[in-house]
Structure formats: structure tokens, C-alpha cells
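Excluded from the complex is one protein chain; the other protein chains are retained at their positions.
As written, the chains take the letters A, B and C, and residue 1 is the first residue of each chain.
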Amino acid sequence: MIYPDKYLSLFTLLAFCAIIYYQIRSQQQGAPLPWMRPISGLSAIDEAVGRATEMGRPIHFSPGVGGIVDEEAGQVLAGLQYLGYLAEQAGKYDIPLIATMRNPIVYTMAEDIAKEGFARAGAPEKYTPETVRFLSDAQMAYAAGVLGIFKREKPAANVMIGAWYAETMMLAEAATNAGAISIGGTARLFQIPYLVVTCDYVLIGEEIFAGGAYLAKDRVQLGSLRGQDICKAICAVVLAAGIVLVTVGATGLRDFIAQYGR
Amino acid sequence: MSFADFMLRVQSVDTRIIRVLVFLAILIPLVNPLPVPMVVTDAPRTLYDFIEQLPPGSVMLVDTNISAAYRPTLYGTAEAVFSHAMRRGLRVVLTSFAPEGPMFNEQMIESVAVPAGKVYGVDYVHLGYRAGGEGAVAEVLRDFHGAYDTDFHGNRVADIPIMQDVRTARDVSLVVIHSAGGYAGGGWVRQAVDPYGLPLAVSVTGVMAPSHYPYTDAGQIIALLSDMKSGAEYETLIQRPGVSLAGMGAQTFAHILIILLIFLSNVSYFANRGRRAKK
Amino acid sequence: MATKTMPSAILAIVATVMILDNFLNIPVLGSLSSEIRIWGVIIAAFALGLASINLARFHVVRVARQTTDWPYSVACLIAMAAFGLGGIAAGPGNDYYRFYFANFFSPMAVATMGMTIFFIATAAFRAVTIRSLEAGVLLAAALVVMLGNIPLGDAISPHIPDAAEWIRRIPNMAGQRGILITSAIGSIAFGLRVLIGLERTQFGAGAG
Partner (left out) sequence: MISESLGIWMAGLLSIAIFSYLLGDNPVFKLAEHMFVGAGAGHAITMGFGNIRDVGWIPMVRDGRITIIVAMVAGLLLYSRFVRGYSWLARWGVAVMVGIGTGVLLRGLPAAQILAQIRATMIPLNSIDNLIIILGTLGGISFFMFTFKGNAATHNLGLLGRLAMMVCFGAAFGNAVFQRTGQAAGAIQNMLKVFGIE
């Protein structure tokens, strides 16, 4: 019933989910909090909020241009959690927030999340229809729209965390040219370099998923993060074992993965 | 004014000046193409030699899957290869499996075949666009006459002289595809190389090239051309300067300018490092 | 109850079908998952309408209030109506529609995309400095690859294109894999939390 060439992929999925779930449960039941390596890009988000408050200028946020029905969905959803946090801070400190969207479904979600964030800060009335803006479904039209917003509404900070495509460099640099500090983040490999070069702070790869644990400090996220680390350790150990085996001429493990890990 | 101060002044220059410089660096070589000395690498050379050794009258099948945004990247290669095939007396069947592709086929005919006095329907034919991606490729290769009733201009395929000799993939001697995305080389390997053993040359964008390495390593693609660089090399081989060489001129200037900017930025950074530390 | 439980249940069922279909050879799962994908296309299309209403409302309000730059909002609404209503009336295959798409819309997309190099240039001038060992490594790799891409590199030394190719094939690979493996794990953990309802960003935390 199970496709034979997918045994190992299914096992990996189930095993990793089980490990992560177990760690979440044990955190929920009060296991000691794990030590956490600081991520500089995250403290920068509060710096961005502070800067916007001081200057009385808006914060621009975008979860990127990726969609919600493919493998990048995780990055888009992870990006949206920063929108929730920013909306809450914006409500608290009375900062205008502009969130621009390319994907229509992400747009409907973002509206809810932003409203919710302002409500948590006790300022639901500060959410306006101009807070979350759908610009265009067409990638470059979206980019052109954001360029215009940078020039005209002069945000103090630009937070772009999510699934980014070819417009990354242009938007990050245009924000800087318009006088904003930029915080970028994505797990889309070919876009990370642009963010590294142009942004003041960057969340690289998995850091965008870890951010929630740092911002919210809730036990679900911390447990998950711990579980993710264990999965990574397993990968490293299996990889090291495979390298040793292949070096001595035993390709069994590698062939096994090739055969059952499709 | 000290050197450090001077560098600070340089670095605080209006960004618009930099943008204008970049614009000129790209514009001038496009308006006034300069002879860029290209070193011809293996891939264009292999395809060139392959076409050279084909007997005149052999059939070359072309899939032009270029969209407007990738014109500068891929069109030059397409035109150069088409021009070489025409010059060698090959018969060329132009197809496309992307909606924007036929536009570029027509442009190639306009700028290569017509001036060379080649006869439509005898020396070359443009069959037009078929929807359906890789599935459509398979169908066309199985039966050209079944997949195409009429050519791009509405002529009945059954009446076109060249098509009397082109009925299935077995009648084709070489496939050349130009792809800006989609099924690309992998699809053609599956549909043309695996079942029929056709020689396949692929021209793709620089971003797509690495994903084709496995096919070249396995010998399934005889030549993998990438970006306008390969196009410029091909234009050098056939001694017919075109858009790719003009593009490479722009590339050269833009690259030199950006390297220069990086250099200046670092000079300024190091000249002022001590000062920043004091602050 | 129904405000939160139902969406979570729908989400979990849809996701589970998609996952099982990938691993289990059960025909009914296959047809179910392709059915769900069709639903996705349709729902996304409805969402486009919703999002367009947001855009239109934004600009209508600007025109009504005569805020600064309101005439541009008129231009936006006209273009939207022309492409939206024209497209619905005539169909995207219509000659006029294709003409305006190819000569009005596409060139602006090409131009917007084409502006990127200018931002790369200003970033190179502003930010690509050897601030640290890491920045230096990045810069060195970038320079070799840049020179390797143009004939000038070959003119300086035939080894430069080779070095560029080596960078692309070896250390570049090494750098990619760590990111790919770990971000996949992060993404899976996030997906799991969404699936079992521990991550509520998708519906607004505590909403309903």
C-alpha cells in the first residue's frame, strides 16, 4: 500500500514529527527551558519598532511574494507571525503599520492577523483598511507598488520576512535608500545573498521559523525548537556515518536512502 | 582635505549619479556594439561541430520557449544557431510549446531566413505553438502530422514540401531547444533522447543551467548552452555578431563598473576605519 | 465553537489527505487530492476578487477624499477596469487583450525587473565592504564569479573562469546544503504545529 520507494521519506516525516511533538509536550509539562543562542536579527525587530516610534514614521512589513499552496507555504506562514507581533507593537506604541501583500489568500489571512494584533494591544480602532494592502497578484507590479510606498510614505523600518523571489534586492535596497532600516529574512536560497548584502539585519534559512520562539517565548515554540535541533543532530550523525561508510567503500546506506527516500 | 575626507565625500555622492553611470554602461555598448573578444568554450563548440558534420538537407527541430523577459538572455543564441543551420543547408522545423515562443520564431525567420533567400516550406517551416507542455512534445515527436493540422500561418501541413520527409522523430537529426523555464531539458531528454535517441542541444538561462548538469554528465545532452555568454561565443564561431555579443559588451562594462564601485567603497571604508573606531 | 474548530478540522483533513496521497498507493486518495487541488484553484480565484476589492476600495477612498495624488488613483482604477472588465468581456485570448498585455503590461514588468541591477550597484557601493572575515569571503567569491562571467576574466588569466566554476560547484554546494536541510526541518516543524492546531497565526491568534 505504501509506495516502496517512499518508505524512508514517510519514516523520516513521522519520526521527525514525533520527536518535535514529544519535545513540545514535555515543554508544556514544565521541562526546564532550554538555553537559546541569540539571533541578532530578532532583537533588531524591537529596534525597528523603537525607531519608528521615535521618528513617528511607519513600519512596512511584507511576507514576500510566495504562495500558500506549495512548499514555500511554511515560509509565508512563518513570516505572518512577525506581522502579528508588529501589529501588537504598533497598537501599543501608536505607530502606523503598512503591510503589503501579493498573494490574495495571504492577504485575507494578514488582515485577520493584523486586526488581532492591534486588538491584543488594546487598540483595535487603530487598524484601518489601509493597514493591510493588496497591491497586485503580478510580481513586478507588486514590486513597483512597494517602491512607490517607500518613496511616498517613507517608512522608518522595513521588515521583509517570508518567501522572496527576484524582487528581493530591489526592495531591500530601495528601503535603505529611502532611509529605512531593513530587516530581511527568507529560506529561499537564492534570495538570501541579496538580503545579506543590503539589509541591516538578516534572518537566514531556519532562523525565520525559529523567530516565533524567541519573540513569544511560549513553550510550544521552545519545545518545537528543541525538537528541531534533535532532528538536525540526527541528520548530522547519519550523514557522518554515511561519509565514513562510503569512504571505506560501503555504499549500502547511501543506496538505501537513494532507493527508499524518494 | 585629507584622503579620508575625500573618500567620505565620494561615498556620500548622490545615488542617482551611480544609477546614471550604470545606465550608460549598459546603454552605450547596446547602441554601439563593440568587438568583445570571446573565448569559445566546449559547449558551443560541440554544437557547432555537430551541425558542421551533418549532411546538408538533414532536419533540425527547434523548440523556442522564450518569453519577453528572457529575450536578451536566450534570443541571441537561438538566432545564431538558426543562422548556422541555414548556412549549412540544413532543413529546419520551428516549433514552440510556450505561448510567447512563436513571436521569436517569426523574428528569427525575418532576420535570418528571409535575407538569406531561403524558401519557406522547403528550407524551413514554422509549425507554431502547441499547448500541453511535455505531453505535447511527446505527441509531436510521435506524429508531426497528427499533432499539427496547419502551420503557424494556416497552411495545411500535409501540403508543405519539407513535411513530406518529416513525419516522426525518426526523421529528425538534431533537436535544439531554447528554454526560459518549464519542462526544459529534462522534458526533452525524457521524450526525445530516451525513446528515440535523438541528439539534443539545450540553451537555458544561467539559473537553470546547473539543474541540467546531470543530463550532460550522463551524455543525454550533447551541448548545454547557458545565457547570453554561450550565445556570444556561438556568434563568434559563426562570425556573425548579433544581440548576444552586443549584450556581452554591456555585461563587460557593467561588471567593470560594479567592481570599481566595490573597490571604491572598500578604499573609503579602510581610509575611515580608524576614525569610526574613535567614535 | 464552529468559528475555530471547523477551520482547524478542515485544515487538518485537507493536509492529511495531501500527505497520505503522496505515500500511499490508494486510488481514491489520488482522486481526492486532485479534487482538492482543483478546489484550491477555485478558492484562489475567488480570493483574487476579494483582494481586488481591497485595492479598488483603497483607491476609490483616495479619489473620494481627494487626498494628495488622487488623480493617480483614477489612473489605477481605469487600468484595472480596462484589463478586468475587458478581459472578462473579450477573454484573454482576444487580439486586443493580448496586444495590450504584451505592449502595455509586459514592458513595465520587464522594466521593473530590469531596475534591479541599479540597486545592486548602489548596494555594492554602499555595503559590500570587508568589514569582517565573513564579508571578505563573500566579496572574494563574488569578484571571482563576476570576472569569470565576462571575457575580461579570461583575458586576465585563463584560471579565473575555472576558479569561478570551481566556486559554483564546490564551496557553493557546501554552503547550500546546510541551509536546505535545516530550513526543511524548520518548515516541517512549523507545518506540524499548523496541522495539529498549535500555531494559530493562520487564522489570527485567538481570533473568533
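By definition in this document, contacts are C-beta pairs under 8 Å (C-beta built on N, C-alpha and C of every residue); 3 or more make two chains touch, one makes a residue touch a chain.
Bear in mind that the values here come from a model prediction, so they are computed numbers and not experimental data.
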Requested in this report: Name every shown chain in contact with the chain that has been left out of the document.
Outcome: A, B, C
Query raised in the report: Residues of chain C in contact with the chain that isn't shown?
Result: 2-3, 6-8, 10-19, 21-23, 35-52, 55-56, 69, 72-73, 75-88, 91-92, 95-97, 99, 101-118, 120, 133-135, 137-146, 148-150, 164, 167-168, 170-185, 187-188, 191-192, 194-195, 202-203, 207-208
Query - Where the unshown chain meets chain B, residue by residue - result: 16, 19-20, 22-23, 26-27, 30-31, 68-73, 205-207, 227-229, 243, 247, 250-251, 254-255, 258
Query raised in the report: What is the set of chain A residues that contact the non-displayed chain in the whole complex?
Result: 6, 8-10, 12-13, 16, 34-37, 39, 67-74, 76-77, 104-105, 108-109, 111-112, 135-138, 140-142, 144-145, 147-148, 151-152, 169, 189-190, 192-194, 196-197, 204-207, 210, 213, 222, 225-226, 228-229, 232-233, 235-236, 238-240, 242-247, 253-254, 257-258, 261-262
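In the analysis below, only the chains that are shown with their structure count from here on.
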Requested in this report: Can you give the shortest number of steps from chain A to chain B, where adjacent chains in the path must touch?
Outcome: 2
Report task. Skim through the chains and flag the pair connected by the most C-beta pairs in contact. Result -> A-C
Query - Most centrally placed chain - per-chain CA mean versus overall CA mean - result: C
Report summary line: Rounded to the nearest Å, the gap between Cα centres of chain A and chain C is 13
Query raised in the report: Between chain B and chain C, what is the separation of their C-alpha centroids in Å?
Result: 25
Report summary line: Where chain A touches two or more other chains at once, the residues are 177
Report summary line: Check: chain C positions touching at least 2 other chains come out as 109, 113, 120, 122, 124, 126-128
Query - Interfacial residue positions of chain B with respect to chain C in the complex - result: 11, 15, 18-19, 21-23, 26, 36-39, 41, 68-69, 210, 229, 248, 251-252, 254-259, 261-262, 264-266, 269-270
Report summary line: chain A residues touching chain C in their complex are 1-3, 6, 9-10, 13, 16-17, 20-21, 24, 69, 71, 73-75, 77-78, 80-81, 84, 101, 104-105, 107-109, 112-113, 115-116, 120, 129-130, 132-141, 143-144, 147, 152, 166-167, 169-170, 173-174, 176-177, 187, 189, 192-193, 196-198, 204-206, 208-210, 212, 220, 224-225, 227-228, 231-232, 235
Query raised in the report: Which of the residues in chain C end up touching chain B in this complex?
Result: 102, 106-107, 109-110, 113, 117-118, 120-122, 124-131, 139, 142-143, 146-147, 149-152, 154-155, 158, 161, 168
